[in-house]
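The structure that follows is given in the form of structure tokens.
A single protein chain has been omitted from the complex, and every remaining protein chain is retained in its original position.
For chain A:
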Amino acid sequence: MSEVIVNSDVSIDKVSRHYLLSVFSMRARTWPDGQAVRVFILPPYQPPHKKFVKQELGLFPYQLIKIWDRAVFSGAGQSPIVVANHREMLERVKSTAGAIGYIQDPKFQGGDDVKVLQVD
């Protein structure tokens, strides 16, 4: 199971699946409270990321890469920040205002320094 994590200053506790997709496809720029969204992902061609995209966002990983590329090269948006591993994911989400990311590895789940978002 994936865990969707956000910086503790993000004011929402749960999100709909399609809003989550909007966030990870870099189309939502601000949280409902107006704060800027900062998206962190694991390396996009590796299994943990691909699994997250398929299971939690419900689309194929190649589609998400296409969405990012089209936004970046048409001036509509920016790309997500790629972190090297789960440890860095936790650290960056913890230390970046408005950050969102995910944890696939159970060893890194349940950290107290970040907030776990409920997805329905």
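As a convention for this text, contacts are C-beta pairs under 8 Å (C-beta built on N, C-alpha and C of every residue); 3 or more make two chains touch, one makes a residue touch a chain; residues count from 1.
The rule is short, and it goes like this: contacts and distances are computed from a predicted model.
Selecting from "Porin", "Extracellular solute-binding protein", "Protocatechuate 3,4-dioxygenase subunit alpha" or "ABC transporter permease", the unshown chain of this assembly corresponds to "Porin" (UniProt protein name). For the chain missing from the display, the contacting residue among A:15, A:93 or A:117 is A:15, taking the whole complex into account. Contacts to the hidden chain, counted on chain A, fall at residues 15-19, 21-22, 27-30, 32, 34-36, 45, 58-60, 62-63, 66, 69-70, 72-79, 81-82.
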